[in-house]
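What follows is a single structure, written as structure tokens, with notes after it.
A single protein chain has been omitted; all remaining protein chains appear in their positions.
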Amino acid sequence: MKIPMTKLTVVSESLLREELLKMMRQAGAKGFTITQADGEGSRGVRATEWEGPNTRIETIVSPSVADRILDQLANRYFEDYAVIAWMSDVTVWRAKKFQD
Amino acid sequence: MKIPMTKLTVVSESLLREELLKMMRQAGAKGFTITQADGEGSRGVRATEWEGPNTRIETIVSPSVADRILDQLANRYFEDYAVIAWMSDVTVWRAKKFQD
Partner (left out) sequence: MKIPMTKLTVVSESLLREELLKMMRQAGAKGFTITQADGEGSRGVRATEWEGPNTRIETIVSPSVADRILDQLANRYFEDYAVIAWMSDVTVWRAKKFQD
């Protein structure tokens, strides 16, 4: 039941939420934990790109699904949108839900 | 002051919040960071099990406390409730608060 997996966190402007969830689902992600977040840049004021509420999406996936999602993010979003992503190693229980 | 510990994250339907906090406290957890979250399954609609708001509980504990909590989750919740859990390695400051 203890399985090492990858947790991918994506923070973006809220408008992208449904689009990103769809893309991540198509890449193989099977469940998401979504929280509302604020973003703030280095100038102490919200940068234009961060205006309005942000969405923080977490998904736990295999390394290969993580790579697929990150390729999509890099190709389609990183240039033009306020999207950031990071991943970390986690150990999961009830992993069946998350496996691809 | 820098102590390697285990961060355990539990996401569940909000109704279980007090019950889970109580169980985790009895297992030795001493502090919690709680955020509201949405869950979404792979079908693009909320699964019945994920209806309503979810609660995301983070606690930083020793590996032995993490194992105790996960045993409880596995035995009492994973079958019947929408509960997921993962853990990761963290380094903590002000660790006295979290030690067992």
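So that you can tell them apart, the chains are marked A and B in the order they are listed, and the count of residues begins at 1 in each.
To be clear about the criterion, contacts are C-beta pairs under 8 Å (C-beta built on N, C-alpha and C of every residue); 3 or more make two chains touch, one makes a residue touch a chain.
Remember, predicted model here, so these are calculated numbers, not experimental data.
Set against the missing chain, the residues A:16, A:29, A:60 or A:73 yield one that touches it, A:73. Along chain B, the points of touch with the absent chain fall at residues 1, 5, 7, 21-22, 25, 29-35, 60, 88-94, 97-98. For chain A, the residues in touch with the chain missing from this view are 11, 35-42, 44, 54, 56, 70, 73-74, 78, 83-89.
Basically, only the chains that are shown with their structure count from here on.
Rounded to whole angstrom units, the spacing between the C-alpha centres of chain A and chain B is 20.
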